[in-house]
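In this view, the complex is presented without one of its protein chains, the others remaining in place.
Coming up: chain A.
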Amino acid sequence: MKLKYILPIICIVILSMSCSTDDDDTPQTIDEIAELKKIQDITTNEHTIELYSKSGVFKTGYNEVFIRIKNNTEQSYFENANIAWTPMMQMPSMLHSSPHSTISKVSNKKTLYTGSVVYQMTNTDGSGWSLTLNYSINGMEYSATETINVMQSAKQNVTSFMGSDDTRYIIALIEPLDPSIGINDITVGLYKMESMMSFPVVENYTIMLDPRMPGMGNHSSPNNTDLSFNSSDTMYHGDLSLTMTGYWVLNLKLLNTSDTVLKGEDVTESNEKSSLYLELEF
């Protein structure tokens, strides 16, 4: 509980400190994180690994994370790091990871690296997760592990389920982060749980979309398109029509490459909701 209160203070202190130092020597560096908020630092003896995102917190669902590594002695940021990471969740009976991308350098930035991670669950107090970073700088290997706080998102933006093919899948809403009335581009990540540690992207399936508004007679909206796989960003894309603001349930049906339904049902008079769905509110 205390951390919840201390963390923002630390953030403010760090931010104000970095502000004051930036003014002195490296004003360009600060531009690289201008629109980002710090999630937390992972400190080792030599380095401080700074984790950022647009919201400044880890939440269940899809997280786009930005990372930079500071040399504690020189107070400068490395431009040539190779970073790999592993999120881990400690559950009472088992330890598992979650879908996460590789980490690459942000184009046009010198010190900033990015990757994405999907947290499919969390404990009610945000505990349970840790993050291990293995990185190399100038041929030297380093490792750092720290517990992280993952807050529960207000709406279901990720779900993990067993398909009819006896495979466990995870589906996570990536876009729209900021939905608006009209046709939104919807982007979803689909992952298969191969093992406790391996969550590869599932390719070339189809995700059928039926958005509904349960607060208003469970009506749908026109001109939605089903999501299909895009091999260049390895995500699923479709059109999501939102006719009004409010709470929407995105009912989904997952079809494999041979169009067999793996999970989800049609919404009908008697079936208000598919067993596979995501939620959205704006």
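Heads up, the rule we're going with is that contacts are C-beta pairs under 8 Å (C-beta built on N, C-alpha and C of every residue); 3 or more make two chains touch, one makes a residue touch a chain; residues count from 1.
The definition used in the following text is that contacts and distances are computed from a predicted model.
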What is the protein name, per UniProt, of the chain that does not appear here: "Ferredoxin", "Ion-translocating oxidoreductase complex subunit B", "DNA helicase" or "TonB-dependent receptor"?
"TonB-dependent receptor"
Which listed residue (A:Ser153, A:Ser220 or A:Asn256) would be found touching the missing chain in the intact complex?
A:Ser220
Since one chain isn't shown, list which residues of chain A touch it in the complete complex.
180-183, 213, 215-217, 219-223, 241, 243-247, 281-282
